[in-house]
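A single protein chain has been omitted from the complex, and every remaining protein chain is retained in its original position.
== subunit A ==
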Amino acid sequence: MKRIASLAAAFVLSVSPLAAQDKPVEILNASYDIARELFAQINPAFTATWKAKTGQTIEIKQSHGGSSRQARAILEGLQADVVTFNQVTDIDVLRDKGGYVARDWQRRFPNNASPYYSLPAFLVRKGNPKGIRDWSDLVRPDVQSVFPNPKTSGNARYTYLAAYAFALEQAQGDQARAQDFVKRLLANVPVFDTGGRAATTTFVERGIGDVLITFEAEVNGIRKEYGDKGFEIVVPSLSILAEFPVAVVDKVAGKRGTEATAKAYLDFLYSQAGQEILAENYNRVHHPAVIERHKGRFPAVRLVRVEEVFGGWDKVTAEHFAEGGILDKVFVKR
């Protein structure tokens, strides 16, 4: 018994803050669910660069989860030094509830603090048997679409907004017709999963649906991963700009004294080396030389911004996603 007690005491001591002081610099990146492979490549590249530049060894830890869930965890005390999310609103939450990030976090880094961007695109089955080319094909009665539940998934919210923006343009700004369009689109979804990866499983493993809609980067990843299934990628004529915002969590980094490292880490995402890795993973980037090299990967597409079409995220949230909003109206049970 005594031995067990002293063992237990040793474990408790080893996790107490006192013991944690003379470890190498460590930063924690709280990120969204499907970015694991991406940061598994980014992190070693950055640590090598940092070591060459400063001689300092650092370790980057990763935490992945739905980006809203991650924001919530940080509010509850998860010690993340930086966030790399797929939703602007999830960083805004960190700003609004207790000032975890700077008020002007979107101006702290170039391009609205989004080192890369993507867009909802389509993955269709081998040979594209249903001839799916654009959003208008997804409301045909013979086409089944798969994407997660827009109520729970940021990814699906982009899909919803892209379809809405497309319909709004087709209908020359007629909101009623746009709403009818997304209503028909949602009615064609056989299963609503809670997150992007679950929707992928539904489409790939369970073989449900004719088209899977998710970020272009993810669509390419799935095609590569399941090469034997011969999936094809379709980029619609119009889609919505999905920014992948980053920020230093000042409140945490300030306390842990990691601000400089955290900032350098996010700066690295904008460097040519960083942008190269991002583009390798089918994310669209801003660096001219990298864009030039990967031209073939990214078909031309017209991207609209949430700010232009919907008047900003606050307005979208209030009008579309809040309780009793437009989404609730068009998202009827079949």
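Note that a contact is a pair of C-beta atoms (placed from the backbone, for glycine too) under 8 Å apart; a residue touches a chain by one contact, two chains touch by 3 or more; residues count from 1.
Simple rule for what comes next: contacts and distances are computed from a predicted model.
Which name from "Helicase conserved C-terminal domain-containing protein", "Protein-export membrane protein SecF", "Sulfate ABC transporter permease subunit CysW" or "RNA polymerase, sigma subunit, ECF family" does UniProt give the chain that's left off?
From the listed options "Helicase conserved C-terminal domain-containing protein", "Protein-export membrane protein SecF", "Sulfate ABC transporter permease subunit CysW" or "RNA polymerase, sigma subunit, ECF family", the omitted chain resolves to "Sulfate ABC transporter permease subunit CysW".
Sort through A:T47, A:S63 or A:T317 and give me the one touching the missing partner chain.
If we include the chain that is not displayed, A:S63 is the one touching it.
Going by the contact rule already stated, which one of A:E76, A:D142, A:D228 or A:E323 would touch the omitted chain in the full complex?
Checking the options A:E76, A:D142, A:D228 or A:E323, the one contacting the hidden chain is A:E76.
Taking the entire complex into account, which one of A:R95, A:K130 or A:R197 touches the absent chain?
Only one of A:R95, A:K130 or A:R197 touches the chain omitted from view, namely A:R197.
So that we can see where the missing chain sits, which residues of subunit A does it touch?
Touch set of subunit A with respect to the missing chain: 1, 4-5, 7-8, 11-12, 15, 17, 28, 33, 36-37, 61-65, 73, 75-79, 197, 225.
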